[in-house]
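A single protein chain has been omitted from the complex, and every remaining protein chain is retained in its original position.
Every chain is named by a letter (A and B) in the order it is written, and numbering of its residues begins at 1.
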Amino acid sequence: MGAFVNALDQEPWRFIISFLVIVVLTLNTAAILTLAERKVAGYIQLRYGPNRTGFRGILQPAADVIKLFVKENVAPGKADRWVFLAAPIAMFVPAAVIWMVVPFAPKAVVTNLNIGLLFVVSTTSIGALGVIMAGYGSHSNFSLLGALRGAAQMISYEVPLILSLLGTIILTGSLSLSDVVDKQAGGFWHWYIWSQLPMFAVFYIASIAEVKRVPFDLPEGESEIVGGYQIEYSGMTWAMIQASEFASMGLMSAITVTLFLGGWQPPFEFLDLGNFDWIWFGLKAALVMFTLQWVRWSVPRFRMDQLMDLGWKVLVPLSLVWLLVTAAGTLIVG
Amino acid sequence: MLKEEERRRAETVVPGGRESGRLARPDIRDEFGLETMDMNMGPQHPSMHGLLRLVLELDGETVVRCDPVMGYLHRCQEKIAENRLYPAVIPLTDRLDYLANIHNEHGYCMAVEDLMDVEVPPRAEAIRVLMSELMRLASHIPSIGFLLLELGAFSPILYAFRERERIQDIFEAITGARMMFHYIRIGGVKADLPEGMEERIWNYIESLEASFKRDFIDLIEGNEIFVARTRGVGKLTQQKALEIGLTGPPLRCTGVDFDVRRDYPYSWYPNVEFDVVTDEAGDVEASYRVRVKECYQSMRIIKQVLEKMPEGEVMADLGRRLRPPEGEGFGRVEGPRGEFAVHVVSDGTDVPYRVHYRDPSFVNMQMLQEIVPGHYLPDIMPIMGLIDPVSGGWDK
Partner (left out) sequence: MAMPQIGQGTLKGMGITLKHLLSKKITRQYPEYKRQMPERSRGMLTVDMDRCIACLQCMRICPDHCISIDQTKRDFDGSGKPKPFAVGFMIDDSRCMYCSLCVEVCPVNCIYHTEEFEVQAYSRLELARQFGERPVDPTVDPKPQVKKKRPVRGGSKGKAAAKKKAAGKEEEAA
């Protein structure tokens, strides 16, 4: 058995297995999250979500995928065809690729980059490009508005996102995500959320803004610009955009869990499951995703200028101040 | 050439709209070739309270000009009413403001009773007031829900519709239909309340009072995002509101103390005590507060009516064929959106010669053209929440 596992650890098996795991994980996260979102929405709104397809609605994602596959992909007549079709792909790729550096269990990470965090933040920026491509390529007033809003929002919320990571980097001493999780060993009082609570809040809010969910879903503003940058997409192209949004949501939850909530570390030492610690990782990520959905169905959305005010005037100063505090604390305590 | 004319016309209607921003400086405008963007928030839109087309001219995110185009739901109701017998017009009036049907029927019946000089029995008047106030509840609560739906919160509207469904169940037990009641008739109401209905309404009002604060006040009022989106948006002065001719909650939220139920009392309203709710601020948040307090006043009125309901018959004796004398009749009621008035002209036959509806949604919508320019694009939705129009109302 040990020899078999060692054989699998060699190329090219490692590559094939990792590829399959990443693709399956991303797409299934997106699919299952559509169902979870609708069920959570239903329960908050005093109704059941989808509960007719399959047992308690469990086959609903399959029904959705089949429906979207057989729908016609309509594009506006004057749309720039290449840009229009490339945009969903540009939005989906970052959400899929970043899973490569996320550690699921001790020694179960696709590639243990020693600049893991740098890779994460730089790849997230490509999402903004996808939004602009979608909005511009659609050749429509509403899409253009949505694209401009999306670009402004995503680019300006990357600053607090990155600044809030710097605290954990100082505490860890390295940019590798596996090291970040290893340093949080020892039960849940060692998790970074306690010493970095303001940074956690900043990162959480900035990640909601990066994923463009309520209360920051103005680029997609359903009430005024009915879909914003994704208004002209239908069928599988729209499914790709939605899948990328849900997959990013799952990904941001995973990064939050890795950085602040201890990754695959169990909350108490005696609950350690060894190689099955990905169960802890999954539970924590699911909890964070639930809170994201809970926020979505409870609060209204911001207006553009209030959104920018929040990003630049509240989150950036807060993260800078706490960065100073962390640095000073590390210097003093040693 | 035509665009210049349009611009001049727009500037006279909207004094403040064009003076802000880069467009006001011709040197910047010409050097960079800046233009406004014409956009159409078209009749197919999920948040337009119906079929409304707004022709917008945007400078970035700021609205420079806003022209509403109405008429996508026009059903020629006033013309059809000229071909129908007097009692057969009542189902038509049901379909005007379809979120507050009883008030429409009441207005029309008051107009015809004014024309024919009919005395309505007191029990019928009390039942009419009871139904009107229940309907006001059933209309204000979804209004709050719609305001929040357009701001982006998807849950309060479902709590609101749960309440509306319960009220509609009560209506179904009394009148037989959930929405198009056809209950208030010329000379009274169609039938008496069934057995046990007063108990049921009383219990419902008590349970509503208990859950109203949690679902519609605590969830919304302190919410910072809600406050940031609605405070100072759509600010109306008393002068402007009176100039445009607003009535109802949009007028009362600026501080003008006018309510048809108190100033031109009709039906059983002289026998009940209630306060007219006003607020000083004149913005969207103020209209939300006015509607919430009006819900409490409605609950108070319903309780008083249930306690003091007189006995007697519910329909005046008018004979089978209604043939009013020649003349005119006018009836006005306070609907949840404002003052609803009906003017009926008769020429002695058994079909009306002319029926004219003064609908509050139509008149209140005129403030869009005056107030919206200068605001941002996402502010249009809270302003629609302030007016709270219904497309059956403005289009008839």
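Simple rule for what comes next: contacts are C-beta pairs under 8 Å (C-beta built on N, C-alpha and C of every residue); 3 or more make two chains touch, one makes a residue touch a chain.
Computed from a predicted structure; not experimentally measured.
Check B:R53, B:R162 or B:K235 against the missing chain and you find that the one touching it is B:R162. Looking at A:F15, A:Y43 or A:W194, the residue that reaches the missing chain in the full complex is A:Y43. Among B:G176, B:P270 or B:P310, only B:G176 touches the chain left out of the display. The chain not displayed touches chain B at residues 82-85, 87-88, 91-92, 155, 159, 162, 172-177, 180, 182, 191, 194, 214-215, 218-228, 231-232, 323, 348-351. Touching residues on chain A toward the chain that is not drawn are 40, 42-48, 205, 294-295, 297-299, 302, 305-306, 309-310, 313-314.
Simple rule for what comes next: only the chains that are shown with their structure count from here on.
Separating the CA-averaged centres of chain A and chain B is a span of 43 Å. On the chain B side of its complex with chain A, the touching residues are 37, 39-41, 45-47, 61, 148-155, 158-159, 162, 223, 225-226, 228-229, 376-381. Across the complex, chain B is touched by residues 41, 44-47, 141-142, 145, 214-215, 217-218, 221-226, 297-306 of chain A.
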